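Moving on, here comes chain A:
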Amino acid sequence: MSSQSVLVIGGGIAGIQASIDLANMGLQVYLVERTPSIGGRMAQLDKTFPTNDCSMCILAPKMIECAGHDNVHLLTYSEVDEVRGEAGDFKVTVRGKPRYIDLAKCTGCGECTEKCPRRVPDEFNMGLDKRKAIYMPFPQAVPRKMTIDAENCLYFAKGGCRVCEETCQAGAIDFEQQEEVLELEVGAIVIATGFDPYDPAALKEYGYGEIENAITGLEYERLICASGPTEGHLRRPSDGKVPQVIAFIQCVGSRDVNYKSYCSSVCCMHATKEAILANEHYPALRSFIFYTDMRAVGKQFQEYSIRAKDEYNVSYIRSRPGRITVDEQSSNPIVWYDETVFGEAGDSVRRVASKEVELVILCQALVPRGVHREMAENLGLELDESGFLAIQDRLACPVDTSVPGIFACGFCQSPQDIPDSVVQASAAAARVAELLSPNSRKPGDA
Partner candidate 1 sequence: MERKKLQKSDLSRWLDRIAQEHELIGPSEDDGVIRFQPVESSAEIAVEFANSLIPPKSLFFPAVESLFSFHKRGKDIELEATEPLDRDRVVFGIRNCDVQSLSLLDYVFGQDLEDVYYQERRARTALIALACPTPPRSSCFCTTFGIDPLSSDGSDVLLTDVGDVYLVDVVTEKGEGLVSLAEDLFPGLTDDEARQLQPRPVEMKKVDISQLREKVEALWEDEYWHKMSLPCLGCGICTYVCPTCHCFDIVDVGSTLEGERYRCWDSCMYSDFALMASGENPRPTKRERIRNRYFHKFSTFPSRYGSGYACVGCARCLIHCPGGMEITEVIKDILAKESISE
Partner candidate 2 sequence: MPKTRVGVFVCHCGNNIGGVVRVPEVVEDARHLPNVVCVEDNLYTCSEEGLSSIKEQIAEQNLSRVVVASCTPRTHEPLFKEACEEAGLNRYLFEFVNIREHCSWVHRHDPARATEKAKELVRMGVAKARYLEPQEEFESEVFPAALVVGGGVAGMTAALSLANQGIQVYVVEREEKLGGLVRELRTLFPTEQDTGELLSPLMEQVRGHPQITVYLGSEVENVEGFIGDFQVTVGSDGQNSELQVGTVIVATGAQELRPSGMYGYSTLPNVVTQLEFEESFKSGADLPPNVVMINCVGARVPERTYCGRFCCSTAIKNAIWLKEQDPDAKVSVLHRDVMAYGVDIEDSYRGAMELGVRFLRYDIQNPPQVLGAKRAEAVKVQHQLMGKEVILPADLVVLTTPLVPREDSERLSKMLKVPLGTEGFFLEAHLKLRPIEFSTDGIYVCGSARYPSSIPESVSQAYAAAAKAGIPIRDGSVRVEAITVFCDERTCSACGNCVEVCPFGAVELEEGKFGRIASVSVAQCKGCGCCVAACPSGAMQQRGFDDRQLLSMIGALAEGMVSGGGR
């Protein structure tokens, strides 16, 4: 009988859903998450398309259910070191980075953060504002515990400080904490490591990095989010002014043979949502979406983009902008693109046009997590040419990886949105259940 426990790598929505399902099946789940809190990319979103549900409202209950489940053992701020063995009997070592916080004592009250002098760029807010060296990634973090970021903490850098230790009434700070290594025996592994945004700076023509008012989709998401750095006020980076005209540029790096040849599936709807949110916050705001194919393929997606056009002042321009320049004094980005102009006599001519806007959002390609490649080698998993985890039989076993007993769900194996990731997470749970159920036949002949 194979071990009745499962390792889930990645604490985003897919990892959380897989863990909940597996735990509800009575299996012991070890959920390994690299950052101090589970929640993943979804936690950074303000709203989700197409229903405009507030992302945290629907994510938080799942996080609490997952963390609170008796069968789920949360291993946050940890990474998978080594994996040996085969389906039904894997030996895994997990390295727990020290938080320098005694989890039993810390109540997440946040007094230490207020007193900590060291301020560093906040990855959760895509670096748009600062966080302290001792921090909690976001207010609704699960577990609601602080973490000391060793690289940036003054004490580790040059000794002294330890202000947090004095302020903490619960005595939860423990600078002597060491790294923990955990040996686990699991019957199956589910990978749900999610995605990273592709750095649009590679596309020089769009000037990301030089043009201040050219930001990425996720940066925009943090700006528009009520719990973000600007508390939901869309202030553009150059002068903090609220833009009245914004432009979204699709397929930045996607569907492009010299960068990422595949379509990242979610950016069309992501842009539409962000345009709707902009107009919701500022009714006078107009937005333009430069697209090639408006891929609104899911349930209620078409209605969503129709509403965007009819009610939220969003206009779609079918063209792939060539270049973005910037007007020096107003620092407004100008988008250069080609358009077809129809004469009266039904003839048409294609010419280059430009549109000055006040903010440009680059919907960049989404790629598997950076750390994903090294983990794949570690586990002996093949990757496809786009860098996603290879799936042997896309039709019959869409979540089985090349290694029996290891399953992959969510963005790590193919570009997909939240509902599809949640479906694949449950699918992976089913596959694990089949694998580990007593009278099941060997997975080979599934």
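Rule of thumb we're sticking to: contacts are C-beta pairs under 8 Å (C-beta built on N, C-alpha and C of every residue); 3 or more make two chains touch, one makes a residue touch a chain; residues count from 1.
For anyone wondering why these and not others, all candidates are chains of the complex that A comes from, given by their letters.
As the structure is a computational prediction, the values presented were derived from the model and not from experiment.
Among the candidates 1 or 2, the one in contact with chain A in this complex is 2.
Taken in their complex, chain A has these residues touching candidate 2: 13, 17, 21, 24-26, 48, 50-51, 53, 58, 62, 64, 68, 104-105, 107, 109, 111, 144, 169-170, 255, 261-263, 265, 293-303, 306, 318, 340, 342, 346-350, 384, 386, 388, 394-399, 414-416, 418-420, 422-431, 433-434, 437-441, 446.
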